[in-house]
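Some chains have been omitted; the remaining ones sit where they do in the full complex.
Chain nomenclature is as follows: A, B and C, assigned in order of appearance, with residue numbering initiated at 1 for each chain independently.
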Amino acid sequence: MPKTGPDTTPEADAAPAPAVSVLGQNQYGKAEVRVVRVVREGAVHHLRDLNVSIALSGALDDVHLTGSNANCLPTDTMKNTVYVFAKEHGIASPEEFATRLARHFVTTQPSIHRARVRVEEYAWDRLTDPAAGPAHSFARRGGETRLAEIAYEDGHWQVISGLKGLTVLNTTDSEFHGFAQDPYTTLPETHDRILATEVSGRWRHTWTEDTHEAPDWDTSYRETRAHLLAAFAGTYSLSLQQTMHRMGSRIIEHRPEIAEVRFSLPNKHHFLVDLAPFGLGNDNEVYYAADRPYGLIEATILRAGHEARIPVDHSNL
Amino acid sequence: MPKTGPDTTPEADAAPAPAVSVLGQNQYGKAEVRVVRVVREGAVHHLRDLNVSIALSGALDDVHLTGSNANCLPTDTMKNTVYVFAKEHGIASPEEFATRLARHFVTTQPSIHRARVRVEEYAWDRLTDPAAGPAHSFARRGGETRLAEIAYEDGHWQVISGLKGLTVLNTTDSEFHGFAQDPYTTLPETHDRILATEVSGRWRHTWTEDTHEAPDWDTSYRETRAHLLAAFAGTYSLSLQQTMHRMGSRIIEHRPEIAEVRFSLPNKHHFLVDLAPFGLGNDNEVYYAADRPYGLIEATILRAGHEARIPVDHSNL
Amino acid sequence: MPKTGPDTTPEADAAPAPAVSVLGQNQYGKAEVRVVRVVREGAVHHLRDLNVSIALSGALDDVHLTGSNANCLPTDTMKNTVYVFAKEHGIASPEEFATRLARHFVTTQPSIHRARVRVEEYAWDRLTDPAAGPAHSFARRGGETRLAEIAYEDGHWQVISGLKGLTVLNTTDSEFHGFAQDPYTTLPETHDRILATEVSGRWRHTWTEDTHEAPDWDTSYRETRAHLLAAFAGTYSLSLQQTMHRMGSRIIEHRPEIAEVRFSLPNKHHFLVDLAPFGLGNDNEVYYAADRPYGLIEATILRAGHEARIPVDHSNL
């Protein structure tokens, strides 16, 4: 039975003014639905392994203000829908699967006006060659996680693809000097350092309307990833900012389906160990991989004529 | 020596159009500077334990476009500044310390127009009573981490305080029923469930100008935390949304220094175990604490007349 | 249908000799069963929150050698048993609950000769005063996790209690000097440093037979924890080893139910920041809390006349 008395306050209490507060943006949904979809093509099996998170918004004030759930589809139902759709439609790609889910909630629930679906995909490599016979064994690849975020509202799409956890390192062709100085600056300049980062990147597609054909999402992901790696490896670096900008601009130059790129790149410092106390030089051979603190370098690179839509902070720091 | 040849592409390469890409928002800084500041008041010691992350923005296009670091203060210098300021000014509160840092970078570096400083604070409890003699022993409290984010630009402040990792649970006075249904709905209604969440909350202060006196940050934090806990414990809940709204509105009602509150609350499901196969009822006594998936409930509660400024997504999902 | 052909090898294959390998120690079970047990005493509720892991050993060669599961109780059944026992018997303490489970599997399954049950317990604090009315709201305490490991075999018990994740710090009364030196030693001596560690401790009880009365497990845990904290806070330290030894020997001296203590203590280094480049002394006020590497100090302290039984390595490094 609901309480009838007032709740107690941690300090002397004045009668609160009515309507002093207003409900703002709100969303709800089921997070981290883990679905593995197997396709059996004779003895050759295929699988896709996703972590799906759904967030819905709309005419939901009542559930906040009065606790009436009449407009509130349970998050448990969203979970069920993920599994039913995986069965009925398969998982062609994270973006395709998320698009189907987002459209479903907005078009079937009158109270839901906007759906945002986020997907993490974990890649698996085959352990055995399909040409050699049965092929149903896999090892999880590790390394980066592929990401997709689809939003659907008023009949328009916003599709952001990306990845996180891709750690890359150049052992040379990186310098850092000529920087600004103030009374607290003690850093020496360097003309040959390790440059390493764990790439967290997002890229927004130009595609927004059902009337246009959507990209081939898997091809777009594979090529975009290849371009950012090629730019990381191929850029002679005077700063991590410069390398990052080349990673983003190369994607914009080569992938017309991409409107915007955002990176958050920790500078994973590898410090040269000072071996002078032991009568030794280092010769750029022995490094200490530091944990904290680290530089954090972030930027958006846009296709000319497009507006920025990817949120600025996709790291937590 | 910089490479002179073109970088190679993962596919047949067309000559890229010039200026097809534009640099958008960018920021850089040192993340996760761990500083512990001790104050010795005779035999009674005090300490504050922070994790500080700095992000600066301004006239920094050159470092991205050409690799010129002339406007780029090294992130190593930011780290040094944290330690020097801890020595010279002490750490009165996370907000006060972050404010001092943000002002410093904007007012001393001509190329820096905006500074954002984020702080995590870890709380410690005394192991020995100061009244009983020497008091220099502490245990880390665990539980929630206190948060502060200060932004400074054009002479105006934006101060967001908050916390994360505060896990709370009601064993009763929580129901969930009368919800919307569709063909994928199988969830039974419940009139007595455990309600549990791990609170991640942020609240923005009305204070923005140096010409006004800033709040007592530690008092504000302590009282705001107490109000959100009192609302969680004191609300008879028909949905987590309703409880969350009461947590936010109670803060707005009682703490005039707060303009806006944002919560991201995972519904940490505790499912009643079905003991019927063993000839037993459960009587709301035995629960399975589930990991994934989980509901995720998020909202902004505003003081009437104020605009929302806290970013919508401060979870990663 | 089982494969009939030989498995392929990654290299040229010689016919393997028969019986070249022998099955050694083996165990199996369900790990990390999360159970929350509520007791309703009128409006005042109580809860215990456990993570239970079971490992059984015995006449289980067949399941390894031929895949016959005839002696193999499913791990799913172990999970069910945890929930049924929580309902029927409640959870008086981690040790009592684990003891009941271990006895059950050994005495009811002929093929099971040994049971080991590990429990993690998470502590919760009340948010509201039972004296003031309804009391069913809790906050998870954070900080340390209480541990228990019970083994049962041949009618004898071995009970190890403990904790992990208890971070403690002294701001003074710690020195480190007079140490051994070799050509690679550069560390300066110090006469006043921060001493901090994250305590991981285990203590074995003398109780082994049903014919003797078991200790009051909750009292024993509370008092043992208090003694180790009192020794940490009260010892003037010339090395972390010395402090650790005092923590263990104090438990042995004051708690007759304990036969053996084992600690694994990372030296959580807090380095004095060198402020000399900025014209400042430090005065033991500003410290950098380092992550890696760290000292790791481990020892067993025994009651005279008892043998060591706690495994040497309970850290992973």
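One rule holds in what follows: a contact is a pair of C-beta atoms (placed from the backbone, for glycine too) under 8 Å apart; a residue touches a chain by one contact, two chains touch by 3 or more.
Here the structure is a predicted model, which is why all the values come from computation and not from measurement.
Undergrad: Tell me how many copies the full complex contains, given that 3 of them appear here.
TA: This structure file describes a complex of 4 copies of one sequence.
Note that only the chains that are shown with their structure count from here on.
Undergrad: Centre-to-centre on C-alpha atoms, which chain is most distant from chain B?
TA: Between chain B and every other chain, the largest centroid distance is to C.
Undergrad: Could you please state the distance in Å, as a whole number, between where the Cα atoms of chain B are centred and where those of chain C are centred?
TA: That gives a centre separation of 31 Å.
Undergrad: Would you mind pulling out the distance in Å between where the CA atoms of chain A average out and where those of chain B do?
TA: 19
Undergrad: What are the residues of chain B that contact at least two other chains?
TA: 34, 80, 84, 173
Undergrad: Write out the stretch or stretches of chain B touching chain A in their complex.
TA: 1-3, 7-11, 13, 16-17, 19-34, 53, 55, 60, 63-77, 79-81, 84, 108-109, 111, 118, 173, 176-182, 184-187, 223, 226-227, 230-231, 234-239, 241-242, 244-245, 248-250, 252-254, 260, 266-267, 292-304, 308, 311-314, 316-317
Undergrad: Under the stated contact criterion, what part of chain C meets chain B in this complex?
TA: Answer in residue numbers: 34-40, 45, 47, 49, 80, 83-84, 86-88, 124, 127-128, 134, 136-144, 165-173, 194, 229, 232-234, 270, 273, 275, 277-278, 280, 282, 284-291.
Undergrad: Okay, in this complex, where on chain A does chain C touch?
TA: Chain A residues touching chain C: 3, 8, 132, 134, 183-184, 186, 277-278, 291-292.
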